[in-house]
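Removed from the display is one protein chain of the complex; every other protein chain stays in position.
First chain written, first letter: the chains are A, B and C, and each begins at residue 1.
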Amino acid sequence: MSSRTIMSGEEVLLYLNERKSWIVRVEEGKKFHCHRGIVELGELMGKHYGFEVSTTLGARLRAMPADYLDHLERISRRTQVIYPKDMAYIALMANVRSGSRVLECGTGSGALTSYLAGLVRPGGKVITYEMREEFQENARRNIEKLGLSDSVEFRLKDLTSGIDESDLDSMVLDMATPWLVMAQAYQALRAGGRLVSFSPTINQVEKTVEEMRMVGFVGIKAVELIMRTYKVKANETRPDMVMVGHTGYIVSARKC
Amino acid sequence: MSSRTIMSGEEVLLYLNERKSWIVRVEEGKKFHCHRGIVELGELMGKHYGFEVSTTLGARLRAMPADYLDHLERISRRTQVIYPKDMAYIALMANVRSGSRVLECGTGSGALTSYLAGLVRPGGKVITYEMREEFQENARRNIEKLGLSDSVEFRLKDLTSGIDESDLDSMVLDMATPWLVMAQAYQALRAGGRLVSFSPTINQVEKTVEEMRMVGFVGIKAVELIMRTYKVKANETRPDMVMVGHTGYIVSARKC
Amino acid sequence: MSSRTIMSGEEVLLYLNERKSWIVRVEEGKKFHCHRGIVELGELMGKHYGFEVSTTLGARLRAMPADYLDHLERISRRTQVIYPKDMAYIALMANVRSGSRVLECGTGSGALTSYLAGLVRPGGKVITYEMREEFQENARRNIEKLGLSDSVEFRLKDLTSGIDESDLDSMVLDMATPWLVMAQAYQALRAGGRLVSFSPTINQVEKTVEEMRMVGFVGIKAVELIMRTYKVKANETRPDMVMVGHTGYIVSARKC
Partner (left out) sequence: MSSRTIMSGEEVLLYLNERKSWIVRVEEGKKFHCHRGIVELGELMGKHYGFEVSTTLGARLRAMPADYLDHLERISRRTQVIYPKDMAYIALMANVRSGSRVLECGTGSGALTSYLAGLVRPGGKVITYEMREEFQENARRNIEKLGLSDSVEFRLKDLTSGIDESDLDSMVLDMATPWLVMAQAYQALRAGGRLVSFSPTINQVEKTVEEMRMVGFVGIKAVELIMRTYKVKANETRPDMVMVGHTGYIVSARKC
């Protein structure tokens, strides 16, 4: 892939340094402006990825293929989304895999939707519920930009008012009142199907777990992933002093 | 899927309770023995998943489709493997997706291999290095049982002696001396390709990060995921008292 | 102190190795038996601390002054007590100092009582409530053995039935239902007095904090101290794999 040449219409990451990089779409005649000068994007066509282009002010930008994580980072900057550490673990515990039919609620910015959609390809589907139309529209644009629309079905609907689907492989919930939908979720899952719910407060966890037990879920687990980042340098290595102390709790369970 | 009927040759999870369940292969005339009695597995054929079968001693076992997580749990019980929390985050940070060409080292029991292999389908490939033949053989059996052999290439080779591949999308390292292969890893990756290394000691992290900087990797991050499990019960909710205090550090970086 | 000679009646720590040491009282004619042989304790008299005595089987035991931490460790082995990390922080946040009048509830094994009693000397007092007579008796013995009886007043009483004291400098609570005594605690403290409550569950914390706000406490803080232990060895340093994941939450507040 690295020896591939850059073609018109492709999204390219222009990398300046650790703090600054941009995703641009390559087109003949288009200019990219940044605080370090201007780049003629047409110049990139036909070059190999890894190529270094100069701005009008002499800065050197490296052209790399923009990948999924680059896009995810950009979505995350604009809205508050589930952190990657939680996303990855939620998907694993929900056993989201190629071919899975997964119900998600709520869509939000579509960040988690996009991660799940990437996993169910080919053949699978993410059915994603959202009540707020403007959120759904924004998510739809993000999913389209990532080329994942075929794997996603958007529903403008409140999940607490009912679940249209049945025989689902997995359900992934990031909603304020997950305990209100446990009975319906149990109905909507296939035998052995898996449910994962993400909540910021411990009270939500308590209500959700109690309700899960009531309706018959098994294998109920409530966990929290705490990420510690490190400042690494020979003879000066230590954890970072400022840390994200909490994102949310992850509750997982299975239909028996 | 839940309304699917159980067919001969399928692997079925027989669920007794939270602590006890077994994966069995359904065959006419085969018997399954456990401490709670015997089940004629032929009886399961034609039944719907979710069916409850009785043992000769009157215990009731629920038949569920055995899914990937059930198999992973069984692999993990027999050998020390990377924990799911780390597996999931490693795969995300290495941007392992449908179609990816990923180099893994070392194969070990094949647990992480199987997770990566599930992600690269279809079209992608996990090339996995291992020096110890008996480990490779065991891993190969695990991968076959999971039906993932098409997505995996096994190499019986020490990675520090050289990397045969080039233009890789990702590399995932779980080896004792990752810093020894950083220069070659950089060569073997495509532009924008991602490398993730897992190490139990902080000294390995220090050496790896220093070497990553030396050879030109960018976006270097060293983190640790600490999983806290909770005992949830109305009015008695608290973190569990015994905890896995440490599994390992995850270092990720990108070829510029 | 180290050059002091060992005298009759003194408690001495006989140290064999990292895992094994014993506290003995030195007396003429008394013998100490362990799995590594016998020591004539009279032999120790007149020797300097640091002296190495041989057992009848040739093992070498080092005689050290038994200090408070040695005794605390022995109390802790027999009963479940508040961990030292929590003890120390509780005492600091309650501002327990020389001369303080502190109310403690409940006494339990007297481990925390002994720590607080050590801090209030001279002139101060720890008034400690306990409902169960056998606990109080055991605690009283532990406090006597430590020579701290002058600084402790024992009360055989349920704190929720009323507080006899007033004008207290501090209150330290380790009880099942701290929220039931918040109003009385506020009355019993002097202006500016400090209260610290230790609870294992988050539900207790929630109820306690809500009640603290109701009755007028200020500076309310709820925290948790997580202790991580390390296996340190050149080039193999990492956190221990088995960890105490939770002891309890510490809530502190102040009377305005």
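Just so it is clear, a contact is a pair of C-beta atoms (placed from the backbone, for glycine too) under 8 Å apart; a residue touches a chain by one contact, two chains touch by 3 or more.
Computed from a predicted structure; not experimentally measured.
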Considering the complete complex, of C:Tyr49, C:Tyr129 or C:Phe198, the missing chain is touched by C:Tyr49
Out of A:Ile6, A:Val120 or A:Ile202, the sole contact with the unshown chain comes from A:Ile202
Hidden partner sits against chain C at residues 1-3, 13, 15, 18, 48-50, 62-69, 84-85, 87-89, 91-93, 95, 97-98, 115, 118-119, 121-122, 167, 169, 189-194, 202, 205-206, 209-210, 218-230, 232-234, 237, 249, 251, 256
In the full complex, chain A touches the hidden chain through residues 200-203, 228-229, 235-247
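One rule holds in what follows: only the chains that are shown with their structure count from here on.
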Chain-centre distance (mean CA atoms) for chain A and chain C, in whole Å, is 49
So, in whole Å, the Cα centroid of chain B is separated from that of chain C by 45
Rounded to the nearest Å, the gap between Cα centres of chain A and chain B is 21
Among chain A residues, those touching two or more other chains are 202, 206
